[in-house]
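Missing here is one protein chain; the remaining ones are kept as they sit in the complex.
Per-chain numbering from 1; labels A and B assigned in written order.
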Amino acid sequence: MRRILHAIPLLLAVILLNYGLIAATPGDPVTALVGDFPAPAAYRAQVRHDYGLDKPVPIQALRYLVRVLHGDLGYSFANRQPVVSLIAGRLLATLELVGTALAFASIAGVLLGAVSAQFGGGIFDRATRGALTVGYALPEFWVGQMLILCFAIWLGWLPSQGAHAIRGAAGGWAGIADGLRHLLLPAIALSLRYLALIARVTRTSILDVLGANFVLAARARGAGSIRVLFGHALRNAAAPVLNTIGFNLGFILAGSALVETVFGWPGIGRLLFDSIESRDYPTMLGILLLVSVCVVGANLLTDIVHRLVDPRVA
Amino acid sequence: MITSLTRRAFTGASVGLAFAAGRPGLAIAAPSIAVLAIDADPPTLNPALSTDYATGDVGAKIFEGLIWLDRTYNPQPSLATQWQYAPDGTGWHFTLRDGVTWHDGKPFSADDVVFTFNEVLARFHPRTSGVLRAIGARVEAPDARTVQFTLAKGYAPFLVQMSVFDAPILPRHIYANTDILANPANQMPVGTGPFRFTNWTRGAAIHVQRNPAWWGDAAGLDEIVFQIVPQPANRSAGLETGEIDAVVDFYLPKPDEPRLMQEPNLQFRRGINIPAVYFLAFNTKRPAFARKASRQAVACAIDRDRLVRQVMRGLARPGYGAFGDGFKWLLDDADSYKRKYPLDPAQARQLLAQAGYDGKSVSLVYDAARPQLRATAQIVQDNLRAIGMPVELAPLERAVEMDRVFAKHDFDLTLQSYFSAGDPAIGYHRMYLTQIGDKALTNCTGFSDPDVDRQLAEAAIAPDRDHRAEIYRRLQVVLNEQLPSLVLFDEETVDFASRKLTGLWPAIDARDQWGGVRFAAN
Partner (left out) sequence: MKRQGWMAAAWLIALVLAAVFAPAVANFDPYSGSADSLLPPFTQGHWFGTDDLGRDIWAETVFGARVSLIVGVSAALLGAIVGVAMGALAGWHRGAVDATLMRLTEFFQILPRFVLAMIVIALFGPGIGKVILVITVLAWPQTARMVRASVATLRRAPFVEAARIGGMPGSRVLMQEVVPNVLAPVIVLAAMDVAAAILLEAGLGFFGLGDPNLVSWGAMLNEAQQYLRSAWWMAVFPGATIALTVLAFNRLADVLNAGLDPRGRS
């Protein structure tokens, strides 16, 4: 509860920062709200009035806050749509991509980390750790380009662009298969860095746990090494993995923006890129707000779940 | 494998219908459906309200103009079968086609034409409304089959503006006494053309099918699907895999086109397009380019062949002169850039010295969102650095860029591209006419010559092409010498389609005249 109360001022501050960016934009703040579009003068005047831009700054900021709290992120002139519905229309695609990438990064990362820890110090461990360090240094968008180069252009196995076949999504199994084929490369590109991070964290925490008393106790009771690993050690590794994801969500979403741009994935990241290209300020700021809120929410959730999962944090 | 699967899944529904119609087991021809790619949902399907490219693409299949323009710009009969004009170009008389009906079965008449011009085009069409006002056009219907235009002054490209893109004819019985901008028919259009609208799934596709009651020979295709493909790279990929049957140049990434031209399953049409020029405009009010010698120096320094090869991947023609070389009837080799300004950095340096250039860096402003302009800017920067003129690149968002160039005149050099819209008087005169005020996409250079203005005005009115050509040749002598703007290249478009299609592209605009397109029998 205290945690939730703690998050509220952070959220308000994020909204105020958004307002600050609008107010600090070179030129007329109305332009930042409308975007650089030849909007009719009447519309500009209305925006000026609605946002109280003829009023003193504190009142302006307060009004903006109230609007955002009412779920009004403004209107995108470039897309002739309210920003909220524009973002909502892209949300699913981004969730699909980020969700898949994180699921893959978690499963593969934990397995790799666990096996690496099991063979601690051996050749496998050393090779894995080397590979992970490299994986963590690779920029997502470049990995994306390289994957396109190999699997779409040279081998021709997978499509390089979009979320479904050009002639639209098919139904049934064919549709699912088609969706997966499109999802594979961007999901791998996005997951690589977090896979490396999770594997590292898992390995360290398992090594810690493997030396801990209760594992020794389990071993003493005659539990096999596989059972020890999966029964005790992995359960204890869950918390750090969760932390890794929770506290990196901001970076993951930013990575998604880059990967979506490389693969023409119709999600929020691509929307951000397009809105930057067309200087569609309301959409840009709406996405910034959304991502910030997600980050605050993820931190909060991570804290709460952490308490439930980790026996040591009470 | 996957491709053929999706193709089957796609046509499955229509095949199923054909079977249900009671001819099972027969080797019936599958319905002939052509899939065309567009980039996004058009804002409207009414081409009288928007010059959006996809709106025109879909609209040209459904609507018709009084005439259409063939590959060599000759007007061909469409809704009008004959036309005459008064010798001074102030009166135009059109005879309309008999037996034309709207897609809803109502008869078409001269009332529709008069209504469309007076109530829709004059008020809402982004290009035509201005033209109609400028030439003071009055439209009347002496009888149901005749339309009479009376102009306050002659206008040479009048007929060019009667095509479906600039003057589509709308049904009066649907639009009269309604809020035209909010009329539901803008999303479910009713036209007279070879195809009629069937449905539009937002974000996915727009379907049109053959209009059996069309006045011409029935369309060769059962259906056209405008598939919305947002990623440019996917539009070229779709052509290669056969998922898409035709794509107009506009929707394709330039770097992909040379590769597509090698593709054995594709046919293409290159370099037949409504002319458009890319040019470098000088701010003649700035000290660096106040003298013509420094502008000529730039002309000698910029490698226009390299621009064509590297920026446009060969799909352009190097700058020829003040009006480009898209209109073959007005060219004059003697005064072309090729003669006057061959690539010669030494000469350029000399001219710069002569102009008293002080070596200060100059700004080059352009629209950041267009990759061709960025590449052009980098080559211009490279070329001018070689003659000792440092260039500061300033890519800006389009609205900011327009404000800086046309309203604030805060630039030394700027890259622009102007579309001729079918006649130099429509699209190119604005490059050189004296401009007072801050109207966007006009003459931003500050160059002003009353004699040039007078001659341009004369060329806009004269109905006789030979007479106009003479004026344009005289103008090129002056403008190629003064160089307020340097034309860098003429765009060459390449439209692509599957080899299975025949009867493609009879019109200058690849989107027009799809009634005769069909799949080749095999």
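We take it that a residue touches a chain if its C-beta (ideal position, glycine included) is under 8 Å from a C-beta of that chain, and two chains touch if they have at least 3 such contacts.
These numbers were taken from a predicted model, which means no experiment stands behind them.
Contact with the omitted chain, checked across B:71, B:153, B:385 or B:499, is made by B:385. Only one of the listed residues, B:375, B:441 or B:477, touches the absent chain: B:375.
Even with one chain removed from view, chain A keeps its contact list with that chain: residues 9-10, 13-14, 17, 21, 24-26, 32, 130, 133-134, 136-139, 141-142, 145-146, 148-149, 153, 250-251, 253-255, 257-258, 261-262, 272-273, 276-277, 279, 281, 284-285, 287-288, 291-292, 295-296, 299. Listed for chain B, the residues touching the missing chain in the whole complex are 253, 255-256, 259, 306, 309-311, 368, 371, 374-375, 378-379, 381-382, 385-386, 392-395.
The working rule: only the chains that are shown with their structure count from here on.
Distance between chain A and chain B, defined via averaged C-alpha coordinates, is recorded as 41 Å. Note for the complex: chain B touches chain A at residues 2, 5-7, 9-10, 35, 37, 43, 204-205, 227, 229-231, 233-234, 237-238, 241, 243-244, 368-369, 397-400.
Residues 36-38, 80, 159-162, 165-168, 170-171, 174, 177-178, 181, 264, 266, 277-279 of chain A touch chain B in their complex.
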